[in-house]
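One protein chain omitted, others in place.
Coming up: chain A.
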Amino acid sequence: MKIVIINYGAGNIQSIRFAIERLGYEAVLSNDVEEIKSADKVIFPGVGEASSAMKMLKATGLDTVIPILTQPVLGICLGMQLMCKYSEEGDTTGLGIFDVDVKRFENIVKVPQIGWNQIKGLGSKIFNDVKEGAYMYLVHSYYAPLTKETIATTEYGVQYSTALQKANFYGVQFHPEKSSTDGAKILENFLNL
């Protein structure tokens, strides 16, 4: 199985690579369009600020490639947010895969949300063998509201989409690579799709 982690200069991709290695697979880091297109599974990571990450995607032409991929694609954290239509962060137009606009948490809660929170309403094969209410590690100031594409929800002042799916595209707000054994299970489920 060929696993490509899209390497466009945004974030802690080493941890994702290590997590995949702990599952017994190898992953390639790449920003090469042909290499990404030829992968069996594509992971689209991202940590940092939305508008600058989007600029980096555009600079490599990946903004037009990712939305037309046909193999399973997993966006993680900012990767998931960039797969949405729009983000309030940096007034950023996203890739438009998920039909939802990303918003900032209101200041009724501490922002960023940092730590372990529960995922509920699990409705996808990537959550096989993961218990309702499992804890995942999250670090974020912006969130995707609930939508018809929601496959898991989390509560932090508001109920929001902690995972999204549309056809072959999956997005998770949490960091499966940092979420202990349950996170590893989700990553493994994705790789086994």
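In the analysis below, a residue touches a chain if its C-beta (ideal position, glycine included) is under 8 Å from a C-beta of that chain, and two chains touch if they have at least 3 such contacts; residues count from 1.
The rule is simple: contacts and distances are computed from a predicted model.
Colleague: I want to check something: the complex is missing a chain, and I'd like its UniProt protein name from "Aspartyl/glutamyl-tRNA(Asn/Gln) amidotransferase subunit C", "Nitrite reductase small subunit", "Cysteine desulfuration protein SufE" or "Imidazole glycerol phosphate synthase subunit HisF".
Modeller: According to UniProt, the chain not displayed is called "Imidazole glycerol phosphate synthase subunit HisF".
Colleague: Among A:V28, A:V139 or A:V158, single out the residue that touches the unshown chain.
Modeller: Once the missing chain is taken into account, the touching residue is A:V139.
Colleague: What residue numbers in chain A mark contact with the hidden partner chain?
Modeller: Chain A touches the missing chain through residues 11-12, 14-15, 18-19, 21-22, 47-49, 107, 110-118, 135, 137, 139-141, 155-156, 175, 177-181, 183-184.
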